[in-house]
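Here's the structure we're looking at; comments come further down.
With one protein chain held back, the other chains of the complex are shown just where they sit.
Naming follows writing order (A and B), and every chain is counted from residue 1.
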Amino acid sequence: MMVAPIELEIGEAIGAPVERKEDHKLLVGQAQWVDNMRVPGMAYMAVVRSPYAHARITRVDVAPALAHADVVAAYSAADLQEEWAGSLPCAWLPTEDTKAPPHLPLAADKARYVGDGVAVVVASSRAAAEDAAELVEVEYEPLPAIVDPEAALAEGAPLVHDELGTNRCYTWRLDAGEVDALFDEAEVIVRGRFRQNRLIPTAIEPRAVLVQPLPANGEFTMWSTTQVPHIARVTLSGVLGIPEAKLRVIAPDVGGGFGSKLNVYAEEALALGLARRLGRAIKWTEGRSEGYLATIHGRDQWQEIELAANADGKISAVRARVVAAMGAYLQLVTPGIPLLGAWLYAGAYDVQGYSFECTGVFTHTTPTDAYRGAGRPEATYAIERAVDALAAKLGKDPVEVRRLNFIREFPNAIAAGLTIDSGDYDAGLDLALGTAGYKELRTEQAERRAKGDPKRLGIGLSTYVEMCGLAPSKILGAIRYSAGGWDTATIRCLPTGTVQVLTGVSPHGQGHETTWSQIAADLLGYDVDEIEVLHGDTAVVPLGMDTYGSRSLAVGGVALYFAAERIVAKARLIAAHKLGVEPSQVDYVRGRFTGPEDSIALKDIALAAWTAHDLPDGVEPGLEASFVYDPPNFSWPSGAHLAVVEVDTETGNVEVLRYIAVDDVGTVVNPLIVDGQIHGGIAQGIAQALFEEAVYDDDGNLLTGNMVSYLVPSAPDLPSYELDRTETPSPTNPLGVKGVGETGAIASPAAVINAVCDALAADGVTDIQMPATPERVWRALEEAKR
Amino acid sequence: MRRVSLSVNGDQHELELEPRELLVYVLRERLGLTGATVGCDTSSCGSCTVLLDGESVKSCTVLGVQADGHRITTIEGLAENGALHPLQESFRTHHALQCGYCTPGMVMAAVSLLAENPRPSEAEIRHALEGNLCRCTGYQNIVRAIEAVA
Partner (left out) sequence: MIPAPFDYEVAESVEHAVELLGGREDAKLLAGGHSLLPVLRLRFARPALLVDIGRIEALSYVRDAGDRIAIGALTRHHDVVGAALLQEHCPLVPYAAGLIGDPQVRHRGTIGGSLAHGDPAGDLPAVLLALDGEVDVVGPEGTRTIAAAELFRGPFETALGPQEVMTEVRVPKLTGDHGWSYLKFRRRSMDWATVGVVAVVKGNGSIEEAAVGLVSMGATPLRARATEQALLAGESDPAALADDGTDPPSDTNGSAEYRRHLVRVLVRRALEEARPG
C-alpha cells in the first residue's frame, strides 16, 4: 500500500564526530583485502606485457612457458578470442561520432602502449606465474609512437588505431551567450595556456582479482579491488557473455581508489575468462610497477582559457579549449572525464558568455580515466590561474578581483547552463583570509622582497565551486552517459533490536559504515552501534551505482533518508493500530511513536511486524523499506583555499608553509570524516602542483614507472592543514548534503601554483608548469631574467 | 629449500622456505598473518612494515631466510589480551586511517619510533614516517595520533 512521506528530523548523531566503526579491524590486521583471499584450487595469473609503446606483434609463442613444471596454462590473444562476447566497456561516448576502437583484454595485432597485455600465464604459485611469464616469447616490430595529445593531432602523426584514420576521438562543444560579442567589447582580455600533468592515482592497495567458478551452475563469484562492483557486474557479463544473474561481484575491503578502481579492467575479464575455460579459481595481483603501466592514469590535458573583462576586472565571458589525452584505448569513462569540468571554467564567477570545447585524442600511453576530481581540478586550475592573471594585469589584489566577480544569488542559473544549488562565497573567503592573516602575510612578503631575501614568500588563493553528487539520470542521458545516476538504500529493522542498512554505494576508505549508521541512527532512534551497514556485494545489495564523483552521501545517503521515511510511515500505521488511534494522531520523534495517551518504540514495532500476529489490515509483515533516489540536481560544494609558500630562488625549491582550507560541503554528517577527506584531497592536490608527474619519453617509455621515480609525497614533504568551514545546506535534498570527496584535490593545485607565481611575480615570472619542480622554478626565473 | 625458525608474535614457527621468499609473503601466505600488506616493489611504501627484533623493517625487503632465528612482531601481535595498543587506539580516535591499507605499516613504524624516541617533535614524527606512504589521510591525523601518545 502507498504511504504518505513525512519529514524526519535530524538529531544528535548527524553532525557528531563519531569514531569510525571500520577502524578496529583495519588497526589489528583483520581487513579483508582481495590479495588475502585464497580458495581451493586457486591458480595464479600473470600477464605478459608489451615493452613497446607501439609495435606490430609478429609472433607469440607460449610453448616455453607451458613447459614450466608449475604452469597450468598459457595463452596468446588469439587463443582466447572466443572467450569475449564484446569489448571492454566504455560507458561514455560523448558525441554521436565518438570513435571507440575495439578493446579486448589482450592485444592481438598491435601493442599500443607500454604495458598492453599480449599473453597470459596461469601457474600454481605467484612466483611460478611470474617466472613463466618471462618465458613467453613475443616478437615485436617496433613502430613510431606519439605521446603528446596535441602532437597526436598533427598531420602525419603515428596513428594509435590505423582503422580510424585519425587520433581524434571526439570534439565536444558547449556554447552559451554572445561570447564573441562580449570578447569584442572587452576592455581587457587575458589568456592562459596550462598543462594538466599526467598523474598516476596510486591507491596504496594495488589492484587484485579472484574469480571462483561454479562450473556445474555456470556461476562465477569475483572478488575485486573495485569501486564499482555493480557496474563491473553489468559490463563484465557483457564482455564474457555470462548472464548477469550468474555473476556475483564482491568488493571486500578496498584500499583506496581515487578513481583508479572506478573501472573495469582487462585483468578482471581475463580472470573470469580463464576461470571459465579452466574450471578453477584464478587470482591475479598487480605489482606496483606493473600497475603504473596497467592501471589508468589521470589528467594529461592542454588547456587554453581566455577571459573577457572590463577595466575594473569584472569578467563578462570565458572561453576555454581543452585537448585531452585518452591514452591508447577508452576505458570505462575515459572520454567523459574532461567534460565533468565543462561547466566550471567560469568557476565561482558570474559571467554572461561561456564557451567550452574539448577534443579527446588517442596517444600511445596508458589510458586515462577518473582521478580524484576528474575534470573539475582542471577547470578550477584554469579559471583560478586566469583570474590571478587578470588581477596581475590590472594591478589589483587577487582578492578584490574575486570579490568583484563572485556569484551571490542562489540558486543560480549559470551561463554554462546548470544551476548552482547554494553557497556563500564571500563567507568562505573572509574566513580563509582571516585565518591566514592575509594583510600580515602581504606585509611579510613585502619585507622579504625589500631586504632581498632569496627565499620569497607567496600567497595563493583558490576560490572554487565544483559540481558533484553524480548525478541526475536525465542529465547523464543528455550528455550520452550510458547509465543512470540514481542510488539505492534498504533498511531492514530486525526483530531483535538491530538494523541492517544496505547501500548501493560501495566504499573504499570513506567510512560509509559510520556515516550511514549515523544517519540511520538519528532518523530511526537507534544507537549507532545497533546499525550494521552492508555494501559491496551484488548478492547482498543487487542494485547500486557505486562510489565515485563525491556521490555517495549526496545520492546514496539521501536514498537512505527516504528509505527511513518509508520505514517510519509503515511503522506509524502499526503504531497507531497498537495504540488504538488513527495514524494522524501519532507523533514520531526519533524512534518513538506517541499517541494521545501511550507511546511505543520503533524497535517494538519491528518485533510486532516480524511476529505479524496483530497487524492492521493490508499491512505486510516485516519492517523493511527500500528507496531508489535520483537526485534532481548536482550538488555544488565551494570554498576558499589559501596556500602560503616559500620559494628558494637559488635552488628553485618550493615549500608549502601553510595551507588554509575553508570548505562548504553542505550539511556535515561526520566532521572527523569530512576533515579527513579534505586533508587527503589537499595532499593529492599539492602533489599534483609540486611533486607528481607521469613522464613518457618520445618512444612512449614511462620514465616514472615505479614508486621511486613517481613522487608520491610522504609526511615530511607536506604541511599541516588549517581547516574551517561554512555550511549552506543544499536545498535539493532533505539532508542538505553536497559531497566532500574531491574538494581538496579540486581546489589545491591552483592555490599552490598561484602562491608560487605570486612569490615570483616581482621577479617577472608569470607562470610555471605543474608540477613546479625545483628545475622548472629555476628555469622560469632564468627565463624572466632574459 | 631451507629450514628456518621464526618467532612471530611470540609463537615459534619451523618452516621450509625457498630462499627467494620475501618475509612479507612468508607472513601473509604461510602463516596467514595478512596485516602487513604489499603496496610496492621498490621498498618505498612501507605498508609491509613489521618489527624485527623490535625495530621497524620493510618485510618486502627482507628474505624469510634472513629472518631465521629472529623475533618478528606484526600488527596482529600488538594488541594485548584484546586491548588495543595505545597507538592503535590513538589512530582510531584521531581518524588517522581511511582505507586502512597502509595502516598496519604506519602503526608499526610509529611503534618503532616511540621505542627509540619516546618524545618526538612533530618534525621528528614526520621524518620518521618518511618511508611510509599514505594516499588517503594527507598524514596530518597520523602525525596527531602519534603526538597524542608520545
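Note that in this section a contact is a pair of C-beta atoms (placed from the backbone, for glycine too) under 8 Å apart; a residue touches a chain by one contact, two chains touch by 3 or more.
Remember, it's a predicted structure, so these values are computed and weren't measured experimentally.
**Student:** Can you say which of A:M42, A:A100 or A:A127 touches the chain missing from this structure?
**Tutor:** A:A127
**Student:** From the list B:N9, B:T34, B:T49 or B:T74, which touches the chain that is not on show?
**Tutor:** B:T49
**Student:** Given that one chain is not shown, which residue among B:A36, B:L87 or B:L113 touches it?
**Tutor:** B:L113
**Student:** Of the residues in chain B, which ones touch the absent chain?
**Tutor:** 2, 18-22, 25, 41-44, 46, 49, 52, 55-58, 60-63, 65-66, 109, 112-113, 126-128, 130-132
**Student:** For the chain that got dropped from the picture, name the residues of chain A it touches.
**Tutor:** On the chain A side, contact with the omitted chain comes from 126-127, 130-131, 134, 287, 289-290, 650-653, 691, 693, 695, 703-704, 706, 708-709, 711, 713-717, 773-775, 778-779.
Here, only the chains that are shown with their structure count from here on.
**Student:** Taking the touch rule as given, give the residues of chain A at its contact with chain B in the complex, in rising order.
**Tutor:** For this pair, the touching residues of chain A are 19-20, 22-24, 26-31, 33, 35-36, 126-127, 202-206, 253-256, 258, 285, 287-289, 508-511, 672-673, 675-677, 679-684, 706-708, 712, 714-716, 718, 720-721, 744.
**Student:** Which residues, counting only chain B, touch chain A once they are in their complex?
**Tutor:** 18, 20-21, 25, 28-29, 33-42, 44-45, 47, 74-76, 78-79, 84, 88, 91-93, 95, 97-104, 107, 122-123, 125-127, 129-143
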